[in-house]
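What follows is a single structure, and I will ask about it in a moment.
Every protein chain but one is kept in place in this view of the complex.
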Amino acid sequence: MKRGFTILAFVTAVLLCFALYEALIVAPTEQTMGNVQRIFYYHVPSAWTAFLLFLINFVSSIVYLIRRNTKADILALVTAEVGVVFCTVVLITGPIWARPVWGIWWAPGDIRLTTTLVLWLIYISYLVVRRFSTSGKTPVIAAVVAIFGALDVPLVYFSIWFFRTQHPSPVIGDGGALDPRMAHVLLINWAAFLCLGWLFCWTRYRLEFLKREVEEAQALESLMEVRR
Amino acid sequence: MNPMHYLYAAYIATWVIHGTYLGILVRKYSRVRREMESLRK
Partner (left out) sequence: MSFLGITSATLAKDIRLEWRSKDAINAMLFFALLVVVIFSFAFDPTAEESRRIAGGLIWVAFLFAAVVALNQTWARELRNQVLDAYRVSPAPANPLFLAKAFGNFIFVCALEALMTPLFIAFYKLRALGPAWELAPIALLGTWALVVNGTFFAAISLRTRSREIMLPLLLFPVSIPALLGMVNATTSVLSGDEPARFWIALLLAYDVVFTTACLLLFELVLEAE
C-alpha cells in the first residue's frame, strides 16, 4: 500500500514535468490565438478530470444508498472535494483564456464554462451539507443531495444551450479537427492531471479513514472515562 | 497586455490552487497524527 503510493507519487511528478515541457515547448503554436492557446492544455484536462470525479461521486452515492458501505461514502466525499479543486482550476483558467481571445472575461452564454460554474456551486453546497449536518445519518443525506445535483446537470446544460441561442455569444473554436500533435500533448497532460487527481483522492481517502478511526477511538475513550 | 502573461498567469494559478489544496491536506494530516499520538498515551 505504502509502496504503491510512493510509486504513484513519483510517476505523477515525472508525468507532470514531462507534460509541462510538452505543453510549453513541444506543442505547436496555434495560428490565430498564438501562445495563449497553450492554456488549453491545463484547462481541458482539468475539466475532464473534474467531470470524471463527479461521475464517480454520483455512482458511489448510489452504491452507498443501496449497500450502505462506508467505503463508498468516503469515496463520494473524497471525489467531490478533489473534483471541486479541479473545477476551480477550470473556472480560473477559463476566463484567463477568454480575456485575450474573446476580449471578455466571462460569457454567460458559453455552455461549457457556465455548466461548470453551476456544477461547482452544486458540489460546494454538497460539501457544506456534509460539514454542517448534525444528523447521525449524514452519508444518507449527502448521497441524496449528490443524486439531485447529478440529475440537475443535463437540465443545466440544455437551459444554457437554449439561453445561448437567444443571446448570441462568441463562438468557441472547436470547429475542425485538432492537430494530431496538439491532441497528443493534450492526452499527456490529461494523463498527468488524472494521476494528480488520483494521488489527491488517495491521500484524502486515507486521511478520512484515519480521521474516522480517531473519532471512534476518542468516543470509546470518553465512554471508558465515564465508567471509571 | 502581452499574451504570454495570460499564459503564465493561468499556469501559475493552476499550481497555486493545487499547492493550496496539498497544503490543506498536509495540515489536516498532521492534526490527525497529533490526535493519534495523544490517544496512544
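Should a chain be cited, it is by its letter among A and B, assigned in written order, with residues numbered from 1 in that chain.
We adopt the following convention: a residue touches a chain if its C-beta (ideal position, glycine included) is under 8 Å from a C-beta of that chain, and two chains touch if they have at least 3 such contacts.
Since we're looking at a predicted model, the values are computed, not measured.
Peer 1: With touch defined as in the header, list the contact partners of the absent chain among those displayed.
Peer 2: Contacts of the omitted chain with visible chains: A.
Peer 1: Among A:L53, A:I122 or A:V214, which residue is in touch with the absent chain?
Peer 2: A:I122
Peer 1: Which is it among A:M33, A:L52 or A:V140 that touches the chain not included here?
Peer 2: A:V140
Peer 1: Just the residue numbers, please: which parts of subunit A touch the chain that's not shown?
Peer 2: Where subunit A meets the chain not shown: residues 65, 118, 121-122, 124-125, 128-129, 132-137, 140-141, 144-145, 147-149, 151-152, 155-156, 158-160, 162-163, 166.
The working rule: only the chains that are shown with their structure count from here on.
Peer 1: Go ahead and note the Å separation of the Cα centroids belonging to subunit A and subunit B.
Peer 2: A distance of 15 Å separates the two centres.
Peer 1: Which of the residues in subunit B come into contact with subunit A in the complex?
Peer 2: That would be residues 1, 3-4, 6-7, 9-11, 13-14, 17-18, 21-22, 25, 28-29, 32, 35-36, 39 of subunit B.
Peer 1: Would you pull the subunit A residues touching subunit B in the complex into a rising list?
Peer 2: Its residues touching subunit B are 20, 34-36, 38-39, 42-43, 46, 82, 85, 88-89, 92-93, 96-97, 99-100, 196, 200, 203-204, 207, 210-211, 214, 217-218, 221.
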